[in-house]
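Missing here: one protein chain of the complex. Every other protein chain is in place.
Lettered A and B in written order, each chain numbered from 1.
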Amino acid sequence: MRRTATLVLAFALLLAFGLVGCAPAATPTATPTTGPTATLGPPTEIVMMYPTFAGPQPDILLVQDAVNKLSVPAKNITVKFLAYSMGDYMQQASLLFAGGDQLDLFLTLPFGSVQFQGMVSNNQCADITDLVAQYGANMTKAIKDVYPNGMAGTTVNGKLYGMSPLNDVNSFLWLYMAKAPLEKYGLDLHNVKNLADLEAVVKTIYDGEKKAVLGSNGLGSGVLVSNGTWINFDDFSTNLTTEFFGSASWTYGGIIKADSTTVENPYASDYFKKYVEITRQWYLNGWIDKEAAADQTTTGSDKIKAGKMMGAMSYGEYGFDNEANAEARSGVAQQIIKIADTAVSTGRFQKFVWVVPAVSQHQDVAIQFLDWMFTSKEWNDLINYGIKDKHYLVNADGTFKLPDGIDFTNNPYSNAATFFFGNQFLSGVMAPEAPDLRDKVLELDKKAVASQFLGYTFDGTSVMNEIAAVNNKVTEYYLSLTCGNVDPATALPKFLQELDDSGYATIIAENQKQLDAWLASKK
Amino acid sequence: MGTAPATRTMPLAKRMRRWFSPLDLMCIPAVVYLLFNNYIPMYGLVIAFKKIDFSKGLYGGPWVGLKNFVYLFKTPDAWLMTRNTILYNLAFILIMNFLGVAVGIILSEILAKRATKVYQTTILLPQLISIIIVANLVYGFLSLSSGVVNKTILPMLGLEAIDFYSSPVYWPFILTGVNIWGGIGYASLLYYASIIGIDRELYDAAYVDGASKFRQIRYITMPMLKPTVVMLVIMAVGRIFSSNFGLFYQVPMNSGPLIKVTQTIDTYVFRGLMQNNNIPMSSAAGAYQSVVGLVTVLLANYFVRLIDRDSALM
Partner (left out) sequence: MQRRLHRTFSPGQIALHLVMIGFMLAALVPFLLMIMSSFTDEDILLKYGYTLFPSKFSLYAYYYLFVADAVTILRSYAVTLGVTASGTMLSLLLTPMMGYALSRKDYRKRGVLTFYIFFTMLFNGGLVPQYLMYTQILHIKNTFAALIVPNLLISAFSILLMKSYFVLNIHPALIEAAKMDGGGEFYIFFRIVMPLSTPILATMGLMTGIGYWNDWMNGLYYISNAKFFSLQVLLNRILANLSFLRQYGNELGFNIPLPSTAIRMAMATIGSVPILVLYPFFQKYFVKGISLGGVKG
């Protein structure tokens, strides 16, 4: 009797263990139930993965259901979101790829083309040339209407491997400064047209305040030299022509002269040398925030509020110089001027790319869904702002606003990444931006200058180790040089020497070889 | 349940018991668990000998023999991570055991036993805190914009602020410091326990003979501790190819410029898999660590066995 009872108990334990170990298998990832679409058969479910910048999004499943209510009638597709914060996005993506889990649409990150190019050379992306021709007429048209050559950026060796979301391609460099010190000394930033003007402003304020005037906006930017765009310091209203092939750290070298096709080492250029030397001088004068290089995570406006600096340059989209908006957003009254435009390069279209992983079983469906993403306004508003009247409200003029007591950090759903999810020009605008912002931008983008190298993609597979080594060197030196912390007279030659030792010349030579081949094939 | 059904099932129970005793049943959960958690994944070592083809699944690629290893050992990474792992471990072993013995002796010499207890309890505390929180604490000291060192200590000394998270030179010391901070309580307690176990009569005899405190420590405590020290050192040397992942990954906040001094085999394996999309190198490094680690652990165990059978693992 007792033994039988023991056995039973033991089996019960075993079962309990078994439940813990295996029960979850019985509750697999829930398929959202959707409305009846009898004529088409059951909808196909695809899984899409993208990064988020907001915190956890507790309401994401509500939004997913709302999306599916639209996508089933439209395309007979249901979608499952995998949204990860940017910090573990790459890690989660690696696990998914390694695990072979279902994944049909994937947005590449980190920004910059490294990830997209890496995935293409690892055979992780499906060749979608034919699928897009078959199912992607709408998105092809949407892109070509704005950027006639836009899809060339994601084409490698004649094959299309991804679709860059349609978004504001123009990114400008701006200079912002707190209004208070400017007014105190009777200065107006809008009169600043070149470096000499800027120097005069900075000097006047410094002489009066004896405090650092310029700093870094954070996010890896220097004080004068910018990694993406070379400012024409002689005249802020014109541009210098450069092409860095999508690498923000200039890892593949760059074309730094107008009408040239020679890949050079940008760090060895006169431009770089001249402006890090000026930066150094300004630093020694005390004009530059001593912590500019080191503190890259505090936002510029917080640095202004903490009294560490009074202004910095910043990337920004069209409309960044709306000074009233800037004040409302940051709490700092400021003046803003544009100091450079950017040309449209290949890298711009590889910054983040929707790719279909090679392992996907639903590549055709994924393209159909992607096509819908480029054409549906409801989709773009839902994914970016959540459910209307719940996560956002609509003003009389058509702009959106957050409900009372809700801000970006505690909204149960918010993505605020309109440039990710298909067609930015279809998505609503959050007040206090102007209601016609998207139209203005669109107009401007249609006029954007395309780089003559658009469509060329550098394949770094054969120089992987050199790329990693060079990136490490750049991380080590770039900020301290461009924020003035080190003396370029000694540090710059050392940096260049170490770049050489890391095989920078090998990368540049490989890039030149591929570029020449591409140019030859284009003729 | 009545008696009658029980008697009816007796023969079955008996038959079952022949090849399935209750003791077997007790083992089953753990055996099954280890099968899934440890044994089946061991098969994954084959990945190190394959080329990865994502479109065919992880195990689906073609065999490439030792090519991944050859490639791994051609990169400077292999040498770097091996060197770091071994040097850090050596430093940790030396300093930790030295300090552990010292603190153990101090604790045993303190006469106020209540105070001893308080000290013991407090210095053990860091051991219990998750490495994530430890990383936050370290950040509180070293952060350039708000850390105590840069905001309070260095300005008081009239020194320039230091950007620790991009200055590799400091990190061997910082990591050693954090490791000792976390582990000293544990190490000293081990030695304290052995010292307490030493026969008091030895000390009493020495005291009667007029031996000073220092002589007692030198000629009684130290020799009596020697076997424990030797044992712990050998065991630690056996694990010289593995490292505390959290310490080397979380505490430096995964900072790129520090990689040269923070990369150990464990962090390399993790980064290869999770960040660099480099599964072949990651699994080759993992396999390398497993095999070399197995050899050193077995060697260490062999030596431990020579000294004291009971302390050996098997």
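Assorted remarks:
Going forward, a contact is a pair of C-beta atoms (placed from the backbone, for glycine too) under 8 Å apart; a residue touches a chain by one contact, two chains touch by 3 or more.
Being a predicted model, the structure only gives us computed values, none of them experimental.
For the chain excluded from display, the touched partners among the shown chains of the whole complex are A, B.
Of the listed residues B:Leu125, B:Ala205 or B:Met222, the one in contact with the hidden chain in the full complex is B:Leu125. Only one of A:Tyr315, A:Phe400 or A:Tyr504 touches the chain withheld from this view, namely A:Tyr315. Note that of B:Leu94, B:Val148 or B:Val169, the residue touching the chain absent from this view is B:Val148. In the full complex, the hidden chain is touched by subunit A at residues 2-3, 5-6, 9-10, 13, 17, 20-25, 27-29, 53-58, 60, 82, 84-88, 91-92, 95, 98-101, 110-112, 171, 218-221, 227-228, 248-249, 296-300, 302, 305-307, 315-316, 351, 408-410, 412, 475.
Subunit B residues in contact with the hidden partner, per the touch definition given at the top, are 21-24, 26-27, 29-31, 33-34, 36-45, 47, 58, 103, 106-107, 109-112, 115, 118-133, 135-138, 140-141, 143, 145-148, 150-152, 165, 181, 184-186, 189-190, 193, 213, 250, 253-256, 269-270, 273, 279, 282-283, 286-287, 290, 294, 297-298, 313-314.
By definition in this document, only the chains that are shown with their structure count from here on.
If you average the Cα atoms of subunit A and of subunit B, the two centres end up 39 Å apart. Across the interface of their complex, subunit B is touched by residues 1, 3-7, 10-11, 13-14, 17, 21, 90-91, 94-95, 97-100, 118-119, 122-124, 290-291, 293-295, 297-298, 357-359, 465, 468, 471-472, 475-476, 479 of subunit A.
Considering their complex, residues 1, 3, 6, 9, 13, 16-17, 22, 25-26, 28-29, 32-33, 36, 53-55, 57-58, 75, 144-145, 161, 163, 165-166, 256-257, 259, 273-277, 279 of subunit B touch subunit A.
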